[in-house]
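This is the structure I have questions about; it appears just below.
Note that one protein chain is taken out, while the other chains of the complex remain in position.
Note that the chains take the letters A and B in the order they are written out, and that residue 1 is the start of every chain.
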Amino acid sequence: MKPAPFEYYAPTTVEEALSLLAEHGYDAKVLAGGQSLIPMMNFRLVQPSVLVDLNNIPELAYIRPDENGGLRLGAMTRHHQVEIDPLVAERMPLLHETMPKIAYSQIRSRGTFGGSVSHADPSAELASVSVALGGRFRLQSQSDERWIPANEFFVGLFSTVLEPGELLVEAALPSMPARSGWSMMEVARRPHDFALIGVAAVVTLDAKGLCDQARMVFLSAGDVPKVAHKAAELLKGQAFSSEAIIASAEIAASEDIDPGSDIHATAEFRRHLANVLARRALEQAFKRAAENK
Amino acid sequence: MIMTKKFIGKRIVRNEDPQLLTGQALFVDDVEIPGMLHAAFLRSDYAHARLLSIDVSAARQRPGVVAVFTAEDMGDDWQPGPPLVSPPPTAKDVIFYSRRQVPLVKDKVRHAGEAIAVVIAESRYIAEDAVEDILIELEPLEAVVDLEKGLEAGSPLVHDDLESNLAAHLFQKKGDYEEARSKADLVIKRRIIIDRGAASAMENRGIVAHWEAKSQHLTIWDTTQAPIPIRNGTAARLGLSEHQVRVIAPFIGGGFGPKMMMFYAEEMVIPWVSKKLNRPIKWIEDRRENFYATTQERGQIHDVEIALSSDGHILGLKDVFLHDTGAYDPYGLTIPLNTQCHTMGGYDVKNFTTEVSVVFTNKTLVTPVRGAGRPQGIFIIERLLDIASKELGIDLVEIRKRNLIPPDAFPYEHKIIDQAFAPLILDSGNYWPVMEKALEMIGYEEFVKDEQPRLRKEGKYVGIGFAPFIESTGVGPYEGARVTVEASGKISVATGIGTQGQGHFTAFAQIVAEQVGVAVKDVRIVTGDTTEFHWGTGTFASRGAVVAGNAIHAASSIVRKKILELASKVLETPIDELELDDGLVRVVDIPHKTISLGELALLANPLRGAVEPGTEPGLEATAYFGPNYGATAFGTHAMILEVDPETMMIKIKRYVTVEDCGTVLNPLILEGQIHGGVSMGIGNAYYEQLHFDENGQLLNASFADYLIPSATEIPRIEVGHVETRSSLNELGTKGVGEAGTIPVPALFAQAIENALYNQELEILEMPLSPNRLFELLNK
Partner (left out) sequence: MQNLFDLAVTVNGSRYEHAVEPRTLLSDFLRHDLGLTGTHVGCEHGVCGACTVLLDGQPVRSCLMFAVQTHEHEVTTIEGLGTIDNLSPIQETFQEAHGVQCGFCTPGILTTVKSFLEQNPDPSEDEIREAISGNLCRCTGYQHIVDAVKLAAEKMKA
């Protein structure tokens, strides 16, 4: 399983990379961590004629605090860096908890935040977590720059708003509001497989201890990260109770998501698992929110 | 008194490890020969299709491509593979249609991935580029995928020259089932379905063929478990003398059965290409190819019936089943025969009727994969006993105890024919103590009585299960070995079988060391090189240690005798006052009167003087061993398993195996074999399944979707041991290579049902998965 031939460029600045992408348009593919792209190239499922390798652009890899208590992540930051970073552990516990669930350690040595998110696999944990945190992505082209909220970035299966010539260069992840709790749960055949279903949940309580906001984002539940809007509506203003959580999980599984069937799980089983996970995740998120007063 | 150290039965670390641990061991893909070219195959995307046309001209033009061959280019050299195993001549009423795999497709594609053309180029990268240049017209045909539909009138035919897709039919019986049934208090009937899995050795297949016209010699490195038959068959196919062909099976990255399949398309094509081009040619299978082009196993559909008395005694058993052989059937009836011979388990079943119809399908060929038909048989009998236990109200353990063959009934004759064409005889056994020990080790009684009720009150779903089994091992026809004492005092040994990680280099060395009195590390074993030894068959059916081991033992014993006879003359001491130890022959009680083996070897191979007529020079012997019939090993596995009733995910809390494989050569190696077998069994039971769609397309041809258990899925396995010597060979040993896999599916079924005790669940299929369990519970 050897890849087809390609023209190879290894720019050392973002400018250079953007210029190459502008020049080659649809012919070019970006090589970030390569952990999703290279297997596809080995299988010859994709055969890009031009590869623009971003791994020699140090200015794209960083984890920086921002003024609002959140973080800025450069697109080429390796999963491994995010996993061990103390700032992430402190400011983004949801992200910190998610990292070890991503594939295996050897994949995390190379895989990047920007690469994972741009690849837009609906099973990707980072896509759903970005949406759950209300993150934003900065996209840059030779001529332009724009910010896109994470939940508008993903438009379809392996499909984002990125135009040819455009590169995701940075993610801005806000910290969770006060009185928030979180949870990240998956069901996978083996711990590091693509999840059959997963959910990233953030619950924020108001001053009275009632639910101000409940955000559940499901992975492997449709073509893109699925935000459980109806489930969230149901919980607004509610106190924590098993009835409320059960009802919310039920709605999330039956109406908010759109899972498909494959050899590993039927859509029906996925909905069932989504229900179970939503309930368990909400319980954990509420509990943590209460502890975070 | 002649005394030597005891090496057999010791936990000796392996001789071969330092090479493997430092990346200094030669595997087939490591072979580099100047001028070597690389092969890539064009394979069919369709499972069943007519080949209308093929145009390789563009591929031939690509820079770096040296040649492209199709079936047409092979001319008269195009021949299907030889039949590897004939149907048993000793069985009556056998129908068998032999259809074997072809080197390259001529008219019709019969399974997805079948090889159609081969590109030879300067690199594998270029070869794969050129494969995409080939223009091909395939007319897709309806595929035969379902076994039952495949036998219906009007089904598309896998082989157009046959009237149907029936590949074989065999009926065997013992006693009179109908009579037994008429006397039964209970008859249970079920349909049991078992599906396919892949062996998925970490090393894919590969072959390097090097024809040298100037010396008229062909050297082949092949990831095969059977180098000698490959040599002989390849020589025949190419019109060469057997001595012009050398086949080497170097270090092999796992075999597990499919590397015992012989004359794969690639094994027929690559040596031919080398001879045609007079260049070394390398073909290394990639993982995607492995899923299509390497053999698989297990698909069967059984309609079974068991007749019992009210006290749980099995009066008789009847099984009518379909066996999926894939597109061709080179391996005869080996797998279904194994199934037939294991459906009675280790139980005293006096009436048994078994009827198999083997069906051609448009899927990858089926040949033995670790277990080779035995797990299916054991799954059936253990499931039936579980159901009978429930219906008769007899304890699960008790119903087995009542039916196990008692120790004084051995050798026990089953009278049906086994895979070695001999009437099935279980040579020795002592089944209850092994089962009892397993139950004791896992604390079966205490768990069921105390712990499980407590866990259930806590809302936990934790089940316990056990499964006894037998395993036929160590079949003939024979193996051989040559043992030589060298001038250095070290011992060199050669045997024909190959090694795929099971520690032959050490276990066999222990056998030699035991006889000849040297350190294990001073015995150098060569396996799998036809120039070193060219009589034998291969490593399969858990027979390496038994058959080759005993041949080595026999040859070592002869060498030991020669050593003592010569030393007796030289030291002028009677043989019974000599001992062998530490590479020396010593006179007992006279410590300074010694002679080293090396010195003796030199004396035995004189440069002057005379070697007496009728004697042989040197201290060397060649011996062969062929058992009368295979030795039957046995054991019991037990497991405690927790099921998350919401997600259907499982967690194995404890896993116990008790194994009786006769004399143990090296407990460290034995444990490793059992751990590995259980790990594969767990894969077979809950993780691994090959999914074919209705067009014969394999939907999960990658490790991302074909799920091999990793370190987080496999529990710690506790191994208990009992030793009942086999009377069939001098070492008293039986095989154990496949034992780990055999009872696992049956074990899972019982344990999961036990865990989900308050659900209506009867598991009659393997493999399972969380998704499938969910479906079964929500039917």
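Simple rule for what comes next: a contact is a pair of C-beta atoms (placed from the backbone, for glycine too) under 8 Å apart; a residue touches a chain by one contact, two chains touch by 3 or more.
Computed from a predicted structure; not experimentally measured.
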Left-out chain, listing which of the shown chains it touches
A, B
Of A:His80, A:Arg136, A:Arg189 or A:Arg215, the one touching the omitted chain in the full complex:
A:His80
Going by the contact rule already stated, which one of B:Pro88, B:Gly197 or B:Gly501 would touch the omitted chain in the full complex?
B:Gly501
Based on the whole complex, identify which of A:Met1, A:Ala89 or A:Ile263 touches the chain you can't see.
A:Met1
Any idea which of B:Ile33, B:Leu166, B:Ala422 or B:Leu668 touches the chain not displayed?
B:Leu668
Determine which one of B:Phe7, B:Tyr177 or B:Phe256 touches the chain that has been left out.
B:Phe256
Where chain B meets the chain that is not shown, the residues are 13-14, 16-27, 29-30, 32, 63-64, 125, 199-204, 251-254, 256, 286-287, 500-503, 668-669, 671-672, 674-680, 702-704, 708, 710-712, 714, 716-717, 740
Sites on chain A contacted by the missing partner chain, in the whole complex
1-8, 10, 34-35, 38-39, 42-43, 51, 53, 55, 80, 103-107, 109-110, 190-192
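By definition in this document, only the chains that are shown with their structure count from here on.
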Expressed in whole Å, how far the mean CA point of chain A lies from that of chain B is 44
How about chain B: which of its residues touch chain A in the complex?
124-125, 128-129, 132, 286-288, 646-647, 649, 687, 691, 699-700, 702, 704-705, 707, 709-710, 712-713, 769-771, 774-775
Which positions of chain A touch chain B when the two form their complex?
1-5, 43-44, 187, 189-194, 196, 263-266, 268-269, 272-273, 276
